[in-house]
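Apart from one protein chain that is not included, each protein chain of the complex appears where it belongs.
By letter and in written order, the chains are A and B; residue numbering begins at 1 in each of them.
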Amino acid sequence: MIASAYSVPSVLIFLTAALLILVGAIGVITLRHPVHAALSLIMTLFGVAVAFVAQSADFLAAVQIIVYAGAIVVLFLFVIMFLGVDRREGVSVEPLVGQRAFAALGVVLTVGGLIALMARSHWVTGVMSVSSAGKAISTGQGNVKELGTAVFTTYLFAFEATAALLIIAVVGAVLLARRERNVDAEEVSP
Amino acid sequence: MNVPAAWYLVLAALLFGVGAFGLLTRRSALIMFMCLELMLNAVNLTFVTFSRTLSDISGQAIVFFVMVVAAAEVTVGLGIVVAVFRRRSSTSVDELSEMKG
Partner (left out) sequence: MAHVATLIILLPLAGFFVVLLNGRNMGEGQIGAVATGAVGLSFVSTVTTFVLLLHQSGREVTVNLFDWINVGSLHVSAALLVDPLSVTMSLFVTGISTLIHLYSIGYMHAERDYRKFFLYLNLFVFSMLVLVLANNLVLTFVGWEGVGVCSYWLVSYYFDKDSAASAGKKAFIYNRVGDVGLLVAMFLIFSHTHTLNYLEVFKLVPAYMSPTVVTLTVLALLLAATGKSAQIPLFNWLPDAMEGPTPVSALIHAATMVTAGVYLLVRMSPVLAFSSSGRMTIAVVGGVTAFVAATIATSQKDIKKVLAFSTVSQIGYMVLAVGVGAYSAAIFLMISHAFFKALLFLGSGSVIHSLNGEQDLRKMGGLARYLPLTFPTFLIGWLTISGIPPFAGFWSKGDVLTNVYQHDKPLWVLGLLTAILTAYYMSRLFVLTFRGTERFREATEGHDPHESPWVMTTPLVILAVLSVLGGALDLPWVHRYSLAGFLGPFITSYNAAPGAAPSTGVQFALAGVDIIAAAIGLFAAFSIWRGVSESPRFESSFLEHVWRWDDFYDASIGRPLTRAAQFSDDVIEPKVIDGAVTGLAVSVRRSAEGIRKVQSGFVRHYALATVLGLAVIVVYLVARVG
């Protein structure tokens, strides 16, 4: 097939991931029905998971599927259903003048600039990590153990903080989604 | 040899760009959130790629936390969407323009 310096399987995996990601992304931004868009999003998330695996981030790939595709997208679908499935928007019309043109300009400049930056700095290869806490992945201890050690020792404070954050998020969500109480109180269980 | 990191980085950049464009162009609040997720995923992909090239586990640890925060953010964000659009007939964000001037 492609006679290249790179191993065929890795190229194939990359192509698969790329295809899934890009097609899904374009689907999200063009499809009119929100449920269709959600399904497209799932496709993208799967593609990203594949890319994770290809980069030896096994644990993260699993978490990606479970949390992102499994929980977050489901949450999206809940809300879509809750607010009414037949709510569509006209994609062809753009009420704000010049929005699309400027958006395209901004995005092209940003992405192009980012790629150019990375290209100029040799794709940041060969430079050793500046963080002394980082350990080489290829110590052969397995990805999960590596990641776990890092999270529970170096980044312990962040871990605890995110735990608190999750509680706060739950409380916030409950509060936001509450229905208003009437004065002659009808029993609403908290 | 593995595929060079450059390809994955370019892919992530493209994904980010697509997500950004969608965020600016779509009017439905829910679709805009999904585009936001796309952008977050692009960032995650970049981090993981760099983690591989620099042989540093910190990249993956960061992605771990990003995912947590993204989850929390989606929770609260959709709660807001529900609260705002509960009584309206459409989910277009263009209607929420009372803070003008």
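The definition used in the following text is that a contact is a pair of C-beta atoms (placed from the backbone, for glycine too) under 8 Å apart; a residue touches a chain by one contact, two chains touch by 3 or more.
None of the values given here were measured: they were computed from a predicted structure.
Q: Can you say which of A:Phe78, A:Phe102 or A:Phe152 touches the chain missing from this structure?
A: Hidden-chain contact among the options goes to A:Phe102.
Q: Decide which residue listed in A:Ala18, A:Ala57 or A:Leu114 touches the omitted chain of the complex.
A: Among A:Ala18, A:Ala57 or A:Leu114, only A:Leu114 touches the chain that is not shown.
Q: For the chain that's not shown, point to the residue among B:Leu11, B:Leu24, B:Leu38 or B:Leu78 touching it.
A: In the complete complex, the chain left out is touched by residue B:Leu24.
Q: Tell me where the left-out chain touches chain B, residue by residue.
A: Within chain B, the residues that touch the unshown chain are 20, 23-25, 27, 93-94, 96-101.
Q: Spell out, residue by residue, where the missing chain touches chain A.
A: 96, 99, 102-103, 105-107, 109-110, 113-114, 116-117, 120-121
Keep in mind that, in the parts below, only the chains that are shown with their structure count from here on.
Q: Measure off the straight-line distance from the CA centroid of chain A to the CA centroid of chain B, and report it in whole Å.
A: Once rounded, the distance between the two centres reads 6 Å.
Q: Under the stated contact criterion, what part of chain A meets chain B in this complex?
A: Chain A residues touching chain B: 5-7, 10-11, 13-14, 17-18, 21-22, 25-26, 28-29, 34, 37-38, 41, 44-45, 48, 51-52, 54-57, 59-60, 63-64, 67-68, 71-72, 75-76, 79-80, 82-83, 87, 89, 91, 94-96, 99-100, 103-104, 106-108, 110-111, 114-115, 118-119, 123-125, 127-129, 131, 133-138, 143, 146-147, 149-151, 154-155, 158-159, 162, 165-166, 168-170, 172-177.
Q: Flag every residue of chain B that touches chain A in the complex, lowest number first.
A: Residues of chain B touching chain A: 1-11, 13-22, 24-28, 30-31, 33-35, 37-38, 41, 44-45, 48-58, 60-61, 63-65, 67-76, 78-83, 85-86, 89-92, 94.
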